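Notes follow once the structure below has been shown.
For this depiction, one protein chain was excluded, whereas all remaining protein chains were kept in their positions.
Order of writing sets the labels: A and B. Residues in every chain begin at 1.
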Amino acid sequence: MDKKLGVYICACGGNISDYVDIEKVREAVKDEDCVLLARTTMFACGDSNQKEMEKDIQENNLSGIVVASCSPKLHLTTFRSVSERAGLNKYNYVHANIREQASWAHSGNKQGATEKAIHLVKAAIAKARFAKSLEPTRIKSQKSVAIIGAGVAGIKASIALSNMGDNVYLIERENKIGGKLASLGKVFPGNITGEDMIARLNEEVKNEDRITLLTSTKIKECSGNIGDFRIRLQDNIETGEPAVSEREINVGSILVATGFESYTPSEGEYGYKEIDNVITLPEFRDLIKNGKEGKELVFKNRKIRDIAFIYCVGSRQIKGENKYCSRYCCSAAIQSSLDIKERFGDVQVYHFTKGVRTYGSQELKYAEASRSGDIFIQFPDKDEPVVSSEKGVTLIKAKDILSAKKEIEAAVDLVVLVTGMVPDSDKSVGSLLKLPRGRDNFFNEIHMKLRPVETVIDGITIAGTCQGPKGVMESVNSALSAAVKTHSFVSKGELELSPIVAYTDVKTCEWCGACSEACPYNAISKSEEDGKVVAIVNKTTCKGCGMCLPVCDSDSIELTSFTNNEIESMIEILAN
Amino acid sequence: MQIRTKLKFDALVVGGGIAGGEAALNLANNGYKVAIIEKELSIGGKMILLSKVFPTLDCSACITTPKVSEISRHPGITIFTESDVENIEKRGEHNFIAFVKRRPRYVIAEDCTGCQLCEKACPVITKDQFQYNLVGRKAAFIPFSIASPKVAAIDMENCTLCGACEKACPSNCIDFTQEDRFYEIEASTAIIATGFKLYDPANLPRYGGGQYKNVLTSMQMERQLAPTRPFNTILRPGDGKVPDKIAYVLCAGSRDDSAGNPICSQICCMYSIKQAQLLMGALPMADITIYYIDIRAFGKGYDEFYEQAKGMGVKFIKGKIGRISELSNGNLSLRYEDIQSGRIKEAEHDLVVLSVGALANKETPLLFKGIRPDVDKQDFILQGDPILSPAKTTIDGIFVAGTASGPKDIPDSILSAGSAAAEALSYLTR
Partner (left out) sequence: MVSQAKILVFSTEKISDPAIDMAGLLKLHYPPQVYTIAIPCSSGVKPRWILKALEKGFDGVFIAADGSDCSHGESCTEKTGAIVGKTHNLMKEKGIDPARLKMAALCSVCSESFVKQIRSFNEYLLKSKNS
C-alpha cells in the first residue's frame, strides 16, 4: 500500500492529555505502516492547527489523515472541510474518538486510557489505509411537484410552491377543491368561514399559472425516486367508466395532503341511527348552514331549544382503537355553540366533555361560551353518558365530575356527537407510495421535531391532517413547511446523495432475494449481468444502513467505508 | 465616534431559538443569505436547555445540538450572538434596515478553543442564569457545555479585572479592551422569532413563588433533569434533601384572569407529565402528584403519553390550588378544592413545582421604528391572516415564527417556522 497518512493527536487543552499520555500515543503510532507524519497538538480543531494540517497535506502530498480527538459528532465536518480545503477528498479522513471514549471514560485509569487510545488510533490508521475517495451521487431533479389532495393543506402548499417558481400538479379525486373546509363553520381566530376560505383559495389557485389543477383524478401507479418520480393518473374517476383518459406525469417530489375523515359512530353509539335526533358534528354544521338566520333552528320539524354536545366520540376511546385526541373538536363544538346562539337566538347548550381542551387562545372562546350560559359537564373517562328515548323525549344521563359525580339528566331536542378525525378510509395513496403509518394509523413523519414533514421515502413529504389531527391554522403551517422542504428537493434541479451505499459482487452473487427483502428502501432489485441473475443496488435509493449485509449467505454484498477489509483490520488491531 | 459596519442580507431573523434557527435554515438551504440576531451568548433558545422532550422522550440537547451546529456551520447563515436589535425600520417593499449592537464578550471568539481554563482560574462566583440560578458559575465562563458558539465570555458586571483568566488562557484570547460593535443591516425580509417569556412566579404570592425555597419553577426542574444538570441527582434547594413527595401545580399563571393571563399556555400539561415520568425514573420511590384543571394532551401521541404516565403511577388530582404554605421543616402544605369530592383539602409535599405558563415578549414590537407590528390582547404578535397565512404579521414582508405569535410546543414552533420561511421565500421572489 502506498498511502501517505498524517496523524494528529489532540491534547484538547488537557481534556485528553491529563489522562492519556499523548506523546506515548504518538511514539506508538508514528512508525505504523503508511504513516508519514504524526503530530500532537493542543487543539486539533483550533484555527492554527487546521491551517497547519492544510499545509501538511499539500506539502507532503498526503493521501489520508487521521485525527484523534473528541467525538466525531462534534468535528467530523470540521476536519472534512480541512481536507477539502487542502484538496484531499474528505472521505480520506478517518476519526478516532479518544476523548469521550478514552480519556473521559477512563479518567481514573491513565495507563488503561493510554493503551486504549493507542489501539483506537492504530485502528483508525488501519481503516484509513483502505479509505477511498468518494464522490456524492449527483442526480438530476425535475423542477415540478405533485401534490395529492386539494384540501386546505394541498392548496396552500401548491400556491406556495408556485410562488417559489416550481410547476405544480394539484391532484384531487373530487370534482372540486377545498376538501373538508366546506363543512366548517367559522374558524377561530379570524372568524372566517370555511366557504369564504374556499372562495378565496379558488381565486388564488386560478391566478397561479404554474399550478395544473387535476380534479376527479386518481393516482394509479407510482414509480421512481427522489428527483424523478413517475405517476400514472386516471381522470374522470367519477363516471366509473374504465380509464377514460390516462396520463403520466414526471415530478421531482411528491407532497401528500390527503386529509382525514370524520369518525362515523357505530350504530347505537350514543343512540346514533337509532334515535332520530342524534347527529354528528359535521351533520350539525350542515344543519346550521342551511337554517334561516334569525328564525328558530328546526330539525325534522322540531324546534330546537335544548342541545347536548357529547365530546370525544371516536377519540380517546377506552375500548376502541382510537386512543388519540383529535385536537380540533373541543374548539369546533364550542364555536358551533356560539354560532347557533348568534344566528338563532336563545338555545340552551349542554356540553358533556371529558375535560375541555381549548388550548392557547381558544381558551377565550371557552370562557365566552361559559359566560353565555352554556353548561359544561365532565363525565368520568370510563363512565360515558347514556342517551335514551322515552315517549318521544330524548334524555341524556351522565355523572358529573365537576359537581362531585352528581347524576345529571337533561331532556334535549338534539344530541350532537362531537366526532373526531380518523385516517382517510381510501388507503390507495398510502399503499402506492409505501408510506409508513404511526400507532394512530395516520401517516408518520421521520421525526416529529427534526424532520417533521419528511417521510422515510426520500422526496415524499406529508402535510395537514393525513399526518394526524390538526386545526386549519396548524394544517396550513404544516403545509407551508412541507412546501419549503419539497422546494429544496427540486429547486436546484440537481440533488447530491451520500456515496456511502451498499454494492454487490456480481461474480459471487447467486440471486436469492434475501438482500432485497431485507432492504427497507426497496433499493435492491434482481438484474441480469453477463447472462447471470444477480442483485443490484440502486445507489440513488440506498441509504447505506447495511441491513442487507448480514443476510447474504455468499457474502457478496458490502457497504462503502464499512467493508470486510476495513472492519476486520480494525478488529485485528483492537484485539491485540 | 460610533462606527457602523454596513452589511446586506436577504433575510433577517430576530431570535436564534429553535424557531428562528429553523426558519433561517429553511431560507439558507434555498440559497438565501440570512443573518440571525440573538441576544444571548449562545443560540438554541430555551429548547437547548431542556431535559427530554414529550412525547418521545428524546433528549432535547441531542435534537438541538445537531440543528444548532448545522445552523452555525451553514455558509449562508451569519450569527450575531450577544447582540441587540436597536430598531428595525421598513423603508419600502423588500427594504428593511436594522440597527444592531453587538456587546463585547471580552474574548476573541475566533481564538477561543473552549478549554475552560479561564473558568478554572476565575475567582469570582455568581449566579448561573443558564441553570436558572440553581447553582453558581464563574465570571469568566462558557455559558453551558453545549452552547454554540462554545466560546468563553467575561461577565463584566461581576468581573473584578484580576487578570487570572488572561494568565490562564493558553491561546491569549482574553481581551478586556473590546467594546460595543455597531452594525447597519439591510435585508429584503425579516422574521420575528423572539419567543416567549416564562411567567414570573413572584407574581403568585399565594403559591410562595420566589419566596419559599422548596417551590421551584418547572424550568428549574427541567435543568435538574437535563443531561447537563447542575447536580447529579434531584435535590430540593432548601436543604439539599432528595424529595420523595413532589407536587406539580398546573396553570400557574395561565387560564387565570387574576394572574393577568386568561389563555392556556399549551405546553405546561405536557411538560409536567414528561417531568413526572422522568422523575419516576430518577427517583423510583418518589410520589408524584399533578394538580390540574384540565389535562390538555392534544398533539400527536400526547394523550397516549398522558395515559402512560397514569399507568406508571403518577397521581392526577383535578383541583385548583388555592394557597401554599411553608411548614417549619421546609415542607409545603397545599390547600385545594378537590373537584371529584367537592371538598376543600390539604396535602403535604416536600417539593412543589409551579408549572409556569408562557407570556408574550413585550419588547418585541418595540424593536420597530415607525410602523410597528400589531399585537393581540395578550401582547403576542398579531397574525394578520391567522387561518390561511398564519405567519403573516400586520406588516408586509415581516413574518412571525414560533412562540412570538402565541404559546406553542416544539413541533408546532418548528412547523410555524417552516411556514414563516415559505412566506418569506414567496415574498422574496415576488
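Observations on the structure shown:
Following the convention adopted for this analysis, contacts are C-beta pairs under 8 Å (C-beta built on N, C-alpha and C of every residue); 3 or more make two chains touch, one makes a residue touch a chain.
Every value quoted in this text rests on a predicted model; they were computed, and no experiment measured them.
Summary of contacts with the chain left out: across A:101, A:183, A:215 or A:236, the touching residue is A:101.
Considering the full assembly, A:546 is the residue among A:14, A:224, A:291 or A:546 that touches the omitted chain. Note on the undisplayed chain: of the listed residues A:21, A:115 or A:363, the one touching it is A:115.
Although one chain is not displayed, chain A still touches it through residues 71, 73, 97, 99-109, 111-113, 115-116, 119-120, 123, 436, 446-447, 456, 500, 518, 520, 543-550, 555, 559, 562, 564, 567-568, 570-572, 574-576.
Here, only the chains that are shown with their structure count from here on.
Between chain A and chain B the centroid-to-centroid distance comes to 25 Å (mean Cα coordinates, whole Å). On chain A, the positions that touch chain B within their shared complex are 12-15, 42-43, 45-47, 73-74, 77, 152, 156, 160, 163-165, 187, 189-190, 192, 197, 200-201, 316, 323-325, 327, 355-364, 367, 401-405, 438-440, 442, 447-450, 452-453, 467-469, 472-474, 476-478, 480-485, 487-488, 491-492.
Contact residues on chain B toward chain A in their complex (touch as defined above): 26, 29-31, 53, 56, 58, 63, 66-67, 69, 73, 110-111, 113, 115-117, 170-171, 255, 262-266, 294-304, 307, 318, 339-342, 376, 378, 383, 385-391, 406-408, 410-412, 414-419, 421-423, 425-426, 429-430.
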